[in-house]
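All protein chains but one are shown at their positions in the complex.
Labels for the chains are A and B, by order of writing; each one numbers its residues from 1.
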Amino acid sequence: MLLHWAYLAAIAAEAMSAALIAGRRSMDWFGVCVIACITALGGGTVRDVLLGHHPLAWIEHPSYLVVTICAALATGIVAPFMKRLHKAFLALDALGLVVFTVIGCNIAVSVQVPFFIVVVIGVITGTFGGVLRDVLCGQVPLLFQKELYASISLATGVLYLGAQKLGVGHEVAMIGSMAIGFALRMLAIRYEWNMPKFVYKEEWD
Amino acid sequence: MLLHWAYLAAIAAEAMSAALIAGRRSMDWFGVCVIACITALGGGTVRDVLLGHHPLAWIEHPSYLVVTICAALATGIVAPFMKRLHKAFLALDALGLVVFTVIGCNIAVSVQVPFFIVVVIGVITGTFGGVLRDVLCGQVPLLFQKELYASISLATGVLYLGAQKLGVGHEVAMIGSMAIGFALRMLAIRYEWNMPKFVYKEEWD
Partner (left out) sequence: MLLHWAYLAAIAAEAMSAALIAGRRSMDWFGVCVIACITALGGGTVRDVLLGHHPLAWIEHPSYLVVTICAALATGIVAPFMKRLHKAFLALDALGLVVFTVIGCNIAVSVQVPFFIVVVIGVITGTFGGVLRDVLCGQVPLLFQKELYASISLATGVLYLGAQKLGVGHEVAMIGSMAIGFALRMLAIRYEWNMPKFVYKEEWD
């Protein structure tokens, strides 16, 4: 199944970029693997815990953990070439974002929650791995300050579910929404699209 | 039901004060909404996850999420008048603290945990939204360093449950404990009551 392979590529990509961030903080290899696992599998874990959906994906399929850990360790070999691979990585990361979102929506639909919550769960699946990574690395989550990222997860989820409501077939809706979300993310990086910020400087409290 | 309306006012107030904190960090509007939701609904979410109490409140009632997000967005309009509204906000925040605590106790009672744990769950419901907010904003939780806050949640919970044990009617116990907790919180702010601190300065480890 296409989604399955895209998922494995996505968790490997997330693991590798997380490993680089851990490496910049000079973590030991154990820490690198933990950060990689939490980044790649954390969004899905938060989703399953919030939905009470057990067993968790990586408990049922330990191979996901193995892929993540291998990808994190492989980063040590790839690191010197990282600069050249930078663009490939951004693309894989964008793939991860839309794949995670669609999988999150699918699972939320399967446990029958309201439409609005399905989208929220999709966004949580797509983005919370990165939020957990940033918290563990001691920085304010990038998610809230960088160019369009979470909003693309939101757009992908709305397109995916909206298209199905309008009668579009499941596979077409899935591939279409993922393609559009992926394209939007690449454009957002290329042209540095940003969400408007809320800047509040008065002292209060 | 009184508690329901007080709850909606409380999550809106928590969302707005969280939005201001996010605004001071120049987060984008998406981040502002995420921080607002986590602050307003995080305490209840942690409670439900710890109790294994599904579905979560905001998954069953998506309107809670809608109220929170609207309140966060409205903060952009209200922000310039914030200084003048400062006192109203502190009062709404104090209301939130006691309302969240009582609701948390009710849910803990409904799943039949020991008395002591009911109070702990009430305090977690009342205070953990703020803890999550501070962690995501990259600061040591204020909870542990400010004037009486969590202790008022504790007092409210003990009063509420203790009064019922002593035969006081449910409604009277609820309104009475909330009124006393609210008054204590306002007095704590007015007179800057603090918990004694544990200051340990020796180097160890």
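Everything that follows uses one rule, which is that a residue touches a chain if its C-beta (ideal position, glycine included) is under 8 Å from a C-beta of that chain, and two chains touch if they have at least 3 such contacts.
Only a predicted model underlies this, so the values are computations on that prediction, with no experimental measurement involved.
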| item | value |
| --- | --- |
| Residue among A:P62, A:G167 or A:P196 touching the omitted chain | A:P62 |
| Hidden partner chain, touching residue among A:K83, A:K165 or A:K201 | A:K83 |
| Residues from chain B at the interface with the omitted partner, ascending | 49-52, 113-114, 116-117, 120, 131, 135, 138-141, 143-145, 150-151, 154, 194-202, 204-205 |
| Interface residues of chain A (partner: the chain not displayed) | 17, 19-20, 22-32, 34-35, 45, 49, 52, 54-56, 58-59, 62, 65-66, 75-76, 79, 82-83, 86, 135-138 |
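Everything that follows uses one rule, which is that only the chains that are shown with their structure count from here on.
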| item | value |
| --- | --- |
| Chain centre separation (chain A, chain B; CA means) in Å | 30 |
